[in-house]
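Heads up, one of the protein chains got dropped from this complex, but the rest are sitting where they should.
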Amino acid sequence: MSDRTHRLTIADVNERISGVVLDFPKPKVWFIGFAASFAVLMLLLVAIIWLFTKGVGIWGINIPIAWAFAITNFVWWIGIGHAGTFISAILFLLFQKWRTTINRFTEAMTLFAVACAGLFPLLHLGRPIYFYWLLPYPDTMGLWPQFRSPLVWDVFAVSTYGTVSLLFWYVGLLPDFATLRDRAQRIWVRRVYGILSWGWSGAGRTWKHYEKAYVILAGLATPLVVSVHSIVGMDFAVAMLPGWHSTIFPPYFVGGAIFCGFAMVLTLVIPMRKLYHLEDFITLRHLELMAIVLMVTGWIVTYGYFSEFFTAWWSGDVFERYAQVNRALGPYKGSFWAMVFCNCLAPQVLWSRRMRRCVPVLFAIGLIVNVGMWLERYVIIVESLHRDFLPSSWGMFHATFWDWATFVGTIGLFLTLIFLFVRFIPAIAMAELRRQVAQPGEAS
Amino acid sequence: MSDTGVVGAFISAPELVAATREASAAGFPHWETYTPYPIEELIVEKAPKEPASPVAWAMAIGGCLSAAGAFSMQEFATHYYPIEVASRPLSSWPAFVPITFELGVLGSAFSGVIALFILAKFPRLYLPIHRARGFRRASQDRFFLILYDDNPRFDAEVARAFLARMRAELIDEVAP
Partner (left out) sequence: MTDRRDEFSPDASSPPLEMERREFLRLAGATAALAGLAGCSRQPKALRPYVVPPDGWIPGAKTFYATAMPWEGFGRGILVETHEGRPTKIEGNPRHRDSGGSTDAITQASIRDLYDPDRSAAPVRQGTVASWADFSQDWLPRWERLRAAQGDGWGIVIEPTTSPTLRRLIGEWSKAFPKARWYQHTALARYDRAGTQEDYRFAAADVVLAIGSDFLLNHPAALRYTREFAQRRKIDQGRLNANRLYVIESAWTVTGGMADERLVLAPSRFEPVLRAISDGLNGRDDFASLGETERDFAAKVIADLRRVRGTGLCLAGPEQSASVRTWTELANRLLASEGRTVISGAAMRGDGDAGCAGGLAELTAALNAVQVRQVCILGANPVYTSPNGSEFREALAKAEYSVHFGQYLDETGEGCQWHLPESHYLEAWGDLRGYDGTLLMQQPLIEPLRQGKSAIEMMHWLTTGLAAEGYDIVRGGYSVDEETWREWLNAGVASGSGGLSRGGARGPHALFDIESGTAKHESGSIELVIRAEPYLRDGRYANNAWLQELPRPFTSLVWDNALWVSPEMAQREKLATGDVLRLTVKNRSVEAPVVVVNGTADGCAIAELGGGRRRADGSGKGGGFDAFALRGESETERWLGRAAWERTGRSMPLVQIQTEMETEDRHPIWQFAAADTEHLQPREDPAISLFPTPPPGSPAAASAPVHHRWAMLIDLSSCTGCSACVAACQAENNTPSVGKDQCGRGRHMHWIRVDRYWTDGGTRSAPQPVPCMQCEKAPCELVCPVGATVHSSEGLNEMVYNRCVGTRYCSNNCPYKVRRFNFFDFRAPRESPLHLQENPAVTVRARGVMEKCSYCVQRIDEARIASEREHRPLRDGELRTACQQACPAEAIVFGDLSDPNSAVLRRKRERTHYALLAELNTHPRTTYLARMVNPSV
């Protein structure tokens, strides 16, 4: 068990955590941060308006590179979301008590990441107004979507993932909303949280059903998180394009997703715990454990890269071989080697315990891995497309201002939501923490 | 069954558990606890007397139904409007697996949460016990036990005495 949590009392938990919401400390810092991210969100708004006025041609995409930033960002965001579910569901089932202090936050991260991801499949359509033709309903002619297409699988995977994560998160929030309701001074605040808590009273009977529902939801979320990114991986694996057509994609996408997600957790949690003095909740030990996960998944990803090269070489297929060689030595070799540095080399510093416990280093690694994982998707998508079977149709992709604006804009959206979250919702699961504080014996 | 009676607030979970163990013997067959976090003992010990939570069943059935629905939807759609796609057979079942799975999970999750809300009688913004003194701490750091007054032999004084004996920090009565 963690070195300091046991010294906490239930009272600390209640006061300090709900205090962040109810007493709203450090308003200046919050407002500055919120304003900044909101400004970036407005950039996204402009980018989208321009996109809908002119068409996807404002991006750098072309034939043969018909997908680039939009899909890269989509996969990246989805991946980030996965760490949230992984932490809150899988670690829950594994009785990893240390997760309780961060699961609320990471679940929120999941939701917001999925929201950002969900934008792109819509935006990248040539005719976005008809996005609903991908939904399962017969049109006037009785025609349904074409269910063999991975893009339709995506629709179901992503929407299911978003919904289930939301339910899981909200169920977890019920008792904490009740706490806020009961601690709040102003009447309307109490009313709002009262309604949000649906009148939670903490009756033994309710707890019983609650525990059951929560554990099974966690059980569901576990295969879900694996399936979602496998399906995203199949967007590529199903295609016959050299560099995409590979059976390793599903597992290696899942690994990469968790890798990227934990990196994002670090980059978000470290500033937050500093800002609200939550060091006794989110302790060095938590960070260290996350660093270890980061290193493990980092190796999974590295293995993925290796096996891609190996299978290409082993297959003896001229197209596959060229695709891999072209990644490493072709016109885009810069982004490939940058990716290798970020995802394979950088995390290796975490072998040393000192580094694992050095907060600034963890923060830096987190950022680096996020960049690296974005590059990975870029490498897979753009570098496979730009040189495929017939040399006559090879081409190059050059990102435009609007490519970047749309991408950066979604980061604004993400941060805006995060700021609203820490402002209005307890960022740490109080009910679970109370139980842990009160019954330390039970923990791990 | 009524939901009024005598309420006692305890400082710690063990005390509450102790009280609940005595309650029935002391002639209070109907009682309920209100705690800031779930307490294993209570759930475990209540289990034999009460049926296990049906949430699990709800989720299992809901999941299976929607999975079946998803698969048959895809089969139906491809046969209802037959189009030749990449000269694949109309029922290319392997391609239908992902959606079947996803919708299964979705259905299961929904039925679970709905079941929870129904069983917990949500939304229920008011309970008589809310009138009990200091009950707002039930969601924070106090452990409440209410002995229901719905059996003929119930006597408020005896109840108060019982709770006092169990070292309830504060005792109050919730009248109808």
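First chain written, first letter: the chains are A and B, and each begins at residue 1.
The rule we apply is simple: a contact is a pair of C-beta atoms (placed from the backbone, for glycine too) under 8 Å apart; a residue touches a chain by one contact, two chains touch by 3 or more.
What you see is a predicted model; the values in this text were computed from it and never measured.
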Chains in view that touch the one left out, judged over the entire complex: A, B
Hidden partner chain, touching residue among A:16, A:148, A:285 or A:333: A:148
Residue of A:238, A:287 or A:340 touching the missing chain in the full complex: A:238
Touching residues (missing chain, whole complex) on chain B: 82-90, 92
Hidden partner chain, residues of chain A it touches: 54-57, 60-67, 124-127, 130-131, 133-134, 143-146, 148-152, 155, 238-241, 318-319, 322, 385, 388-396, 398
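Just so we're on the same page, only the chains that are shown with their structure count from here on.
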Whole-Å gap between the CA centroids of chain A and chain B: 31
Footprint of chain B on chain A - complex, ascending: 10-11, 14, 136, 138, 141-148, 152-153, 156-157, 159-160, 163-164, 167-168, 171, 175, 178-179, 181-183, 194-195, 198-213, 216-217, 220, 223-224, 227-228, 231, 234, 431-432, 434-435, 438-439, 442
Footprint of chain A on chain B - complex, ascending: 12-13, 32-40, 42-43, 46, 50, 53, 55-56, 59, 63, 73-74, 77-78, 80-81, 83, 85-86, 88, 92, 95-96, 98-99, 101-103, 105-106, 108-110, 112-113, 115-117, 119-120, 122-127, 129-130, 136-141
